[in-house]
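To keep things clear, I will list the structure first and then write my remarks on it.
Only one protein chain is missing from this complex, and each of the others stays in its spot.
Entry: subunit A
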Amino acid sequence: MCRLFAITSETPLSPMVAMEAMDVMREGHDGSGVGLFLRDLSGPFEEMKDAPILSGIFSEAGIKRLDRHMMDLGFMTKYRISIKVPKVPPEGTPRRDLYLIRAYEYPEEWDILSQADKEDRLVQIRLELRRMGEAEEDMIVFSFWPDVIMIKEIGDPMTIARYLGFDRKELHARIIMAQGRQNTNYAINLYACHPFFLQGFASMTNGENTAFVPIREYLSSRGVQGYGGYQSDSEVFTHILHYTVRRLGLTVETYKHVITPLQDRTIEGHPDGAFLKQLKHSCRRLTIDGPNCVIGCLPDHTLFMVQDRKKLRPGVVGGKPGRWAFSSEICGLDAAIPDRDKSRDFQPMHLDTTIVAPDRQEIDICSQTAPLHQPR
C-alpha cells in the first residue's frame, strides 16, 4: 500500500515537510519511489504565475531535442532551476543527466488565443514531448503548466529528497502533494507514479481500482486529448476529476457521486435524487471499484480527499486555519502540523468528501446523502 501526504498552507512550505511526513509513515511504503506535486509556488515563480513550467527528466540528447522543439514552437526560457546532483545516485535510483524545471515565456502568437485554447495547446505540447521521449527514451515529461512543478523518481523518498535537494528555496510552495510508493510492478515506469496531472487537475491514490479496464476504455473513447497513458490504474482518477469539473461543469462534491454513486434506493430518497440518478446513469462507466483513497487538487487550489464506497483505505485530515494536511496516517499529520487541535482531526468515511477551499480557513465535509451545494 502506498502512502499519501498533501498539505495546503497560507505560508509557503518546503517540500521537506511532506518528505518528513512520508518518512514517519515509512512502514507503509517500501521506498520504491516518490512523486511530488507543487503548486501555488513562491520564490522566483511567485513573479511568473502565468508562465508554463515544464517538469521532467532528460538525457543530454533529450535536452537538445527539447530545446530545438520548444524553440521551433516559439517558447523562450524565462527561468530555470538547475538541480545539480552528486555523481553517484543512491542505490536503486538510475543515473539521470538532468532534472528539469523550466518556466517559459509564451510565443507571441499565443497572445490572441483564448485561455481555453492556450490550455489545450499546453496539453498538446506535453503529449508531443512525451511521445518524442518515449520514442527515443531521452525525455520523461511530468507537467507543463503554469505554477505547477512535478518531480518523480525511483528510490526512498527521504534519500531522494536529499539527493535532489528538495529543501531548496525555489521549491517552496503553498500546496504540496506527495506519494511514497509501494511498488507493485517490478520495473518502475515513472509515468505510472502518482500524482497524476492534467490541465490543472492533480490527484493521487492509495489503492487499487478494480474497474480500471472499462473506465480506461470509456475515457479513451471520450475524444478528449490527454485521456491516455494509463500506465497506472489510478491515472483514471485524475481524468474523471477533469471530466467531472471541466467537461460536465460540476463541483468536486459531485465527483464523489460520479466515482462511487449512491445505491438506487438511497438516491430515491435524496433531495437531489432526480439529478443524481441521471448522473449515475450517464456516468456509469466511470464508477470506480476496489479500495481507494483519493487526494486531489483543483486548478483553483482546492484540496480534497474522498474514499471508496467501502472505505477500505486509511486517510485523515487535520490542521488549523491557514494550514491543513491530508495524510494516509495520523503520524504523518503529527509530523507536519503538531500544534493542531487533534480532537478535530477527521477521517472521511465512505460517503464523505473532505474539502479545503482556496482560502484555507476550514475543512468542509460533504456527505453524499446531503443536498448538493451546486446550483444546477
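Worth a mention:
FYI, a residue touches a chain if its C-beta (ideal position, glycine included) is under 8 Å from a C-beta of that chain, and two chains touch if they have at least 3 such contacts; residues count from 1.
One rule holds for everything that comes next: contacts and distances are computed from a predicted model.
A chain of this complex does not appear here, and its UniProt-recorded name among "Protocatechuate 3,4-dioxygenase subunit alpha", "Sigma-70 family RNA polymerase sigma factor", "ABC transporter ATP-binding protein" or "glutamate synthase (NADPH)" is "glutamate synthase (NADPH)". Across A:218, A:255, A:304 or A:324, the single residue that touches the chain missing here is A:218. Across A:94, A:249 or A:321, the residue that sits in touch with the chain not pictured is A:249.
When the whole complex is considered, the residue among A:67, A:97 or A:289 that touches the unshown chain is A:289. Across the entire complex, the residue among A:189, A:231, A:278 or A:369 in touch with the chain not shown is A:278. Summarising the interface, subunit A meets the missing chain with residues 1, 184, 207-208, 210-214, 217-218, 221-223, 243, 247-250, 260-261, 263-265, 274-275, 278-279, 281-285, 287-291, 308-310, 312, 376.
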